[in-house]
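All protein chains of the complex are present and in place, except for one that has been dropped.
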Amino acid sequence: MTPEELEEIRQNELEAQQSVPQRIHVCVAAGCLSCQSEAVKDALTREVDHRGLGGRCKVKGVGCMGLCSEGPLVSTHSGQLYQHVTAADAGKIIDSLDAAPVSRLAISTDIPFFERQKKIVLENSGTIDPERIEEYIAQNGYRALMRALTEMTPQEVIAEITASGLRGRGGAGYPTGLKWGTVAKAPGAQKFVVCNADEGDPGAFMDRSVLESDPHRVIEGMLIAAYAVGASEGYIYVRAEYPLAIKRLKTAIRQAERLGLLGADICGTGFKLRIDLRLGAGAFVCGEETALIASIEGKRGTPRSRPPYPAMAGLLGQPTLINNVETFANVPPILRNGSAWYAQIGTEKSKGTKVFALAGRVRNTGLVEVPMGISLREIVFDIGGGIPDGKQFKAVQTGGPSGGCLPAEALDMPVEYESLAQAGSIMGSGGMIVMDESSCMVDVARYFMDFCMTESCGKCIPCRVGTYQMHRILTAITEMTATEQDLKLMEELCDLVKNTSLCGLGQSAPNPVLSTLKYFLDEYKAHVHEHRCLAGVCQEKATV
Amino acid sequence: MSKKKLATVWLDGCSGCHMSFLDMDERLIDLADKVDLVYSPLVDRKDFPPDVDIALVEGAVSSEEDLHKIQLVRSRTRLLVSFGDCAVTANVPAMRNPFPVQAVYRRAYEENVTLTPGIPDQVIPRLLPFARPVHEVVNVDVFVPGCPPSADTIYYALTELLEGRRPELSAKTRFGA
Partner (left out) sequence: MSSTDHVKTLKIDGRDCSARAGETILDVARENNIPILRLCELEGLSTVGACRLCLVEIKGARKLLPACATAVDEGMEVTTNSERLQSYRRMIVEMLFTEGNHVCSVCVSNGHCELQAMAQTLGITHMHLPYRYPKKQVDASHERFVLDHNRCILCTRCVRVCDEIEGAHTWDVMGRGIDSKVITDLNQPWGSSESCTGCGKCVHVCPTGALFEKGRSVAEMEKRRQFLPYLTLMREERQ
């Protein structure tokens, strides 16, 4: 494969696409699939065939369009978007291609949900068929790889990533260029790149959506990273609970290998990379990088003490680069458009965009990509459309079980790594759960602690026993049997577990408790002193 | 100076701590100069008096009777001492805790009995779901672990308390000592 050959594939694909004047896109990512979008796609295809429109109109499955709550979603070449489409609507939609839109199903795309987003990672989601490499190439796919391999040294690639200001999208926000540089410099005969696709936060589906909608983007990112750090073997560690993502990744890897973009002697440059999938068996802790490595090695997935960091001694003791799905997905556009382009998006310390899975008590739930520095208020009220059913906003939870609950006072805070951490939460991998007045914050904290307790690997004592003890107290509070002494003990436990646990799971497990204690102490006090749940959640439970 | 009022209480334990108390031997006579033993399994008083200065409580809180008694003791005592491992940790009485109370009754009164088996429903105070250390039920001022604490430990602890000091016990005794 040469740059010229790649361009030829691109041109051929674009011509083929333009030769069909009418195109209908049906979302076939997990959200819409689960509400029967496959049947919608089949019905549309049948209708097109039935009417003999084969040469004029093409129906294709595409990735996530974002507004998951309104699925199945269908869009047409003219930009018209339809929601809640059923197979029975197929005829009407075909009719409308040459006429006015089907008003019953139409949804306007000039609403803030679409207008306020900035798509880099999701630029192809909802427009290309994730199962065809040609469509990715047509959108300038693999051009960044080509540029890196033919025009840049590995050092220049790292310099470009460093200059872009990209930081790890898995949650901690470690500077990506710095990590790549460390792996590149670390001595080792065999180096590895690993893509962490063990997305496990409750309510989070960013990585899943990227893998289902645009898998080649992640593979291209891994290829560029492998070239930059000098790795020749790669693994994608993806949860087994994501069968569709796994299927599409497998297809994408096969296609890339067939075109010589993956495997031995890539593009005739001598650079080689083999990528294998490893399926996680459902342990949240395996998202922690050292546990993930242990799991790839076939051992029990438990974390180990760092240092040494995986960048120095990772998989099989060799230097290993581990980045999250979204981090890799940001790499091709950075190399394509230049670091300066990327660095002008976002804030001083947090560059680029962030994908969030917007869920909970908000009108528009789904997948959104926003520039860093946007306020939580804009995400929840403009993009998310605010709280439904006339209820009051109470809190927004970011960062999953490692994150925290932020109250209305924090809504005007810019979304960036430092400000979120300062407020007692974290950026996290991108789960964002909105809660209204019907949520009891103690109950929410109990839920997350239950998650951490169940997902603790049991290796270190503070996390193993501390999460159990904190969960016990939180349960007692929701059952109105806790005392002021229990509250004090819980603060003590939070401090201990945060400061002495072995890995990030334990160190961050108290965050949901600490943030709710900080912002919603009155709710705790009402349970303990007045045996009253301000949201009415716990009383209900007690009477059941 | 008037003598301090000392009480000793026996909840769910083997009375080994009381035996160890008696092992103070001749030092008991010294103690008798400083305290009045106002309530104890070792003396004849039936009800727990008011205004007790120091109460040594042996045993875990296992039954409704224990619970009633310890609450009364707490309300009438200035310094409550968790005396021995059963009071401090619930120790051996707590070994029934992983099992449901009914299973414990069946084991004690039916499975292991040859003569007139049957779970009594009168006279015997009902068991609580768990045998618990005293400090999980009422506030405790001083902890003296040991199974049993040695006579030396008890003497040291008591004399320190009588002098108005807090005994430093970790060098002298431990769990299971």
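We just call them A and B in the order they show up, numbering each chain from 1.
As a convention for this text, a residue touches a chain if its C-beta (ideal position, glycine included) is under 8 Å from a C-beta of that chain, and two chains touch if they have at least 3 such contacts.
Bear in mind that the values here come from a model prediction, so they are computed numbers and not experimental data.
Asks: Among the options A:E115, A:E492 or A:D522, which residue touches the chain absent from this view?
Replies: In the full complex, the listed residue that touches the missing chain is A:E492.
Asks: May I ask which residue of A:D89, A:E160 or A:E455 touches the chain that does not appear here?
Replies: That would be A:E455, which touches the missing chain.
Asks: Considering the whole complex, which of B:D12, B:E58 or B:D85 touches the chain not shown?
Replies: Final answer for the missing-chain contact: B:D85.
Asks: May I ask you to list the residues on chain A that touch the chain which is not drawn?
Replies: Per the touch rule, chain A residues meeting the hidden chain are 283, 300, 304-305, 307, 453-469, 472, 489, 492-493, 496, 499-502.
Asks: In the full complex, which residues of chain B touch the absent chain?
Replies: Interface with the chain not displayed, on the chain B side: 82, 85, 88-92, 94-95, 97-99, 130, 132-133, 135-136, 140, 143-145, 147, 169-170, 174-176.
In the analysis below, only the chains that are shown with their structure count from here on.
Asks: At what distance in angstrom does the C-alpha mean of chain B lie from that of chain A?
Replies: The computed centroid separation for chain A versus chain B comes out at 58 Å.
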